[in-house]
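Following: one structure in structure tokens, then a few remarks.
Heads up, one of the protein chains got dropped from this complex, but the rest are sitting where they should.
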Amino acid sequence: MRSDGRLFNELRKITVTPNYLKHAEGSCLIEFGDTKVLCSASVDNVVPQFLKGQGKGWVSSEYGMIPRSCLVRVPREATKGQKTGRTHEIQRLIGRSMRMACDVDALGERTIWLDCDVIQADGGTRCASITGSFIALMLALEKMRKDKILKTIPFKSFISAVSVGMVDGEPRLDLSYEEDSKAEVDFNVVMSDAKKFVEIQGTSEAEPFSRQDMDAMLDLARRGIEELIKIQEGILGGVIK
Amino acid sequence: MRSDGRLFNELRKITVTPNYLKHAEGSCLIEFGDTKVLCSASVDNVVPQFLKGQGKGWVSSEYGMIPRSCLVRVPREATKGQKTGRTHEIQRLIGRSMRMACDVDALGERTIWLDCDVIQADGGTRCASITGSFIALMLALEKMRKDKILKTIPFKSFISAVSVGMVDGEPRLDLSYEEDSKAEVDFNVVMSDAKKFVEIQGTSEAEPFSRQDMDAMLDLARRGIEELIKIQEGILGGVIK
Amino acid sequence: MRSDGRLFNELRKITVTPNYLKHAEGSCLIEFGDTKVLCSASVDNVVPQFLKGQGKGWVSSEYGMIPRSCLVRVPREATKGQKTGRTHEIQRLIGRSMRMACDVDALGERTIWLDCDVIQADGGTRCASITGSFIALMLALEKMRKDKILKTIPFKSFISAVSVGMVDGEPRLDLSYEEDSKAEVDFNVVMSDAKKFVEIQGTSEAEPFSRQDMDAMLDLARRGIEELIKIQEGILGGVIK
Amino acid sequence: MRSDGRLFNELRKITVTPNYLKHAEGSCLIEFGDTKVLCSASVDNVVPQFLKGQGKGWVSSEYGMIPRSCLVRVPREATKGQKTGRTHEIQRLIGRSMRMACDVDALGERTIWLDCDVIQADGGTRCASITGSFIALMLALEKMRKDKILKTIPFKSFISAVSVGMVDGEPRLDLSYEEDSKAEVDFNVVMSDAKKFVEIQGTSEAEPFSRQDMDAMLDLARRGIEELIKIQEGILGGVIK
Amino acid sequence: MRSDGRLFNELRKITVTPNYLKHAEGSCLIEFGDTKVLCSASVDNVVPQFLKGQGKGWVSSEYGMIPRSCLVRVPREATKGQKTGRTHEIQRLIGRSMRMACDVDALGERTIWLDCDVIQADGGTRCASITGSFIALMLALEKMRKDKILKTIPFKSFISAVSVGMVDGEPRLDLSYEEDSKAEVDFNVVMSDAKKFVEIQGTSEAEPFSRQDMDAMLDLARRGIEELIKIQEGILGGVIK
Partner (left out) sequence: MRSDGRLFNELRKITVTPNYLKHAEGSCLIEFGDTKVLCSASVDNVVPQFLKGQGKGWVSSEYGMIPRSCLVRVPREATKGQKTGRTHEIQRLIGRSMRMACDVDALGERTIWLDCDVIQADGGTRCASITGSFIALMLALEKMRKDKILKTIPFKSFISAVSVGMVDGEPRLDLSYEEDSKAEVDFNVVMSDAKKFVEIQGTSEAEPFSRQDMDAMLDLARRGIEELIKIQEGILGGVIK
């Protein structure tokens, strides 16, 4: 039994508040238990230098934590004048994942910025960010369709992410901070609705891990992601198809 | 009549959710209409260099906006590697104001960090930040008292802040973004419960303003601040005295 | 009696050396007692991004202190790689004030940079900067008129600034560093020739202050600013009107 | 057949020049075909803040590319004043992997810095960096043992890394830049001599990938890593065991 | 004949105002014609990391230009967040030269900071900075001696600097900006009172130069430096020896 009473293959309570922000083209507050991330999608009529003049679009992501989202206050990155390596790693992961969710070539010369700001952290912030960003992105695309900026939503796949790990020798789904900090292995898995993988990042924290352990964790991840995609489908009901 | 139906001397709907954050020693989400600011107070057992070894404490503040708090996405300061002048100006104002709320000398060698993160902006973010920071600060001091870190709460004054301005030649209380952007004069007023001033910052946006206009605006500000302090008293009920 | 022998309502000796710099379009060295600030106005044929293509101009300001302008050497901001919050606060104040001195829309697509470099600091550097910048700005505009870049000087108001404060319970005009560092309240007041206010920034240093104290300080400020504007008029004699 | 004539399961020519640098405690130049990385291990008698006073050590890594290692000159990160997100991501991966190679707790209060500088890039620089860093690290530990700084080498596992990917629908081992840039899926796999996984990072570049594809790629990776570890064993012959 | 009427071997008018700054331990305003540099010496009771605990001192220099010291406004380095390469080059030259003027080992664990701020630039600012810094340094050492911080002034040599160059095929002393910008060769020469060299930096601007040209320029430099040292001796009269 896990300290919060969950089974090994159980997600925490997932709550999504769509359109949380008044000004953003798309947004949601997503909660994986006590982890709360505010995701917004902003449309910018500019593309990065390497895409200029090609008529194609781009999707990019930035990630941040408010200083007291954590147990101990983390220094504000704007004060230090630079982001940590961890922040860079996470925002690159979110950006790559979201470029699998929609056809960026069909956006016109526009960038959609996905901002993920962690309000409260209790493990799994990058997975919550990806799962919530997908919703914010689709809401923004739907708004662009309604506003006649796009003819159709250039949808490719539902995308969700979940963490899995080996804790006390056992595979577990959706680790809380307490579990994550004692896990032997830690995976972040991003999948599409076709049960295919978008990103897999697995790290041994104590000892190298076996192929069998990996297989067990990926089975759990698939199960969790199916549930998350159902939640996404519920929220986006009329939007996609 | 104002565009949102308020009288010239009326505040927007003020909502405070105390203890909004699980990890912070003190926190609240404060809303002035559509303006939403997350305020947290974090206790750090270190003081700035200039206070080392004197047994005294410090209160400091940092301010930030999540990128899509605004109508148009504002670039993330952590990405640019530096804060704007506006951010510096605001966080200095919050810090000075909060050092009037409590006796920093009585904190021991500790810094209390007040982080104000704007989730949604619709005018008056710095005043909401000050009013909310006061609550977060008092909740943190109360926690320190309960945890026997402090014998008593080193309370000095209730502190609240409100914006006032001249719009269409008329003094108005608590400007929304729409009003603020067309105001002829813009004041941010920070006051204590003794109806005394802590900070006054008045700026002419179009034309220099007269002493009479200033007097009218300060009268409105006092009225608004009396209401805000009543709200603070309601929330902090048992805490102070 | 004040430590330098002045009455409570007396300015320090004000000295202005116009055209102090050979290369600048306009400049002066301004001294408020031992406070010495070098102010220059430079014309740049470029405007900030947000004004491009509108045919309008801009006035902006930057402020700095040479490292040994102060009692103790202050670290060079270029070495630290960033400006302090205080510097940001001051240069924003100067910029806003100067945009009340002239009609920026009538400048054409040009920026006038007002650089204020503190050579020696003894209190009141931001007020000396504003008072001196006004002179540098008008000298530059006059040069532009003579050079046929402008048909007329787009003059709006004389602008001067002075500090006032409560020291030992008494209102005083134009605080020296010694007075400033023990003041209970500190005001920086920027006014126009029409006895109207451009900016008011008042800060309680020890205790919140009353409306009566504020009124007494603003009366003193008005008196000081009348004298400063007379000095500006003397120097700019033929230039304006 | 691959464009360089290799079979799908063949590594490029691997060349290691141990002790390439005169001054470093351990170093090598490692070549995976035309990819050349200079790896050095430097011993520093200081540990990061979070380990001070615990008697334990640390292993950290930094990665860089000389500007003309690539087809097109990449801007020097020291000139831009910051590292790219890609650099952060890679150096974090190398550091984590190397902390699986040796018991950092047994190093005493010392940090071993592993610097990986890419001299020429043709795909797989992060995998070459990990494989080469392991050799540099072991040479440095052996030197510390000979110098009586350590009694024994705190060896945990051989660690090597290789890239695998799906190119033209086929799994391939050790992608060159040309293959990498058209791969549908790209994996970086770090393994130990016990055929266990240290890190897995898989990214879909065009389409999400299936579990079968992943299995095929991981089989290839294991095969490649066995060869790489044999090369490491050949070089480190007498050192370990 | 030169455009300002000087002979080829003539210095511009040299003016030194010692003790120009109220707060600095030593200072002067030095003018080489229209070039004006404010030099200050500040005593700091701290030494750089590499000297800690050795009982020795250090002399360091920083150089800056106020933005409108030049014909065209130069961007403020504090705004850009970094110094130009030219600034680095110059301040290193000043620092090395001043460490030849006094015995830094005899200063105790103190750093003397020499700040050179160019108020107006018309060629030769680095040479004026060195010549003026020497005076500021000696005035600070004399003050330290009077204040009983030092028993004697740890004087080594008088140090002055001057520029020389080839202009229109002719060697010339102390180039103005106009001459400097068309010079074929440009030398900065730092010498001691023993007619020995401290630093020589010669640069061909158009064509490589011959040994004979160099010899002619160095002869001119020696002559100029003898005059500059006489001026230094006049000002420091009673101080040294």
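Read from first to last, the chains carry the letters A, B, C, D and E; within each, the first residue is number 1.
Note that in this section a contact is a pair of C-beta atoms (placed from the backbone, for glycine too) under 8 Å apart; a residue touches a chain by one contact, two chains touch by 3 or more.
Keep in mind that this is a model prediction, so the values were computed, not measured.
Of the chains on view, those touched by the hidden chain across the whole complex are D, E.
For the chain missing from the display, the contacting residue among E:15, E:181 or E:204 is E:204, taking the whole complex into account.
Summarising the interface, chain D meets the missing chain with residues 21-24, 27, 34, 38, 40, 42, 44, 62, 64, 66-71, 73, 76-79, 81-83, 87, 113, 115, 117, 119-120, 122. Not every partner is drawn; the one left out touches chain E at residues 82, 84-86, 88-89, 91-92, 96, 100, 157, 191-192, 194, 196-204, 207-211, 214, 218.
Everything that follows uses one rule, which is that only the chains that are shown with their structure count from here on.
Against reference pair C-E, the listed pairs A-B, B-C or A-D yield one interface repeat, A-B (criterion: more than half of contact pairs the same by residue number). Centres computed as Cα averages put chain A at a distance of 58 Å from chain E. For this pair, chain B with chain C, the centres built from the Cα atoms lie 28 Å apart.
Residues of chain A in contact with at least two other chains: 81-82.
Checking each pair of chains for touch leaves A-B, A-D, B-C, C-E.
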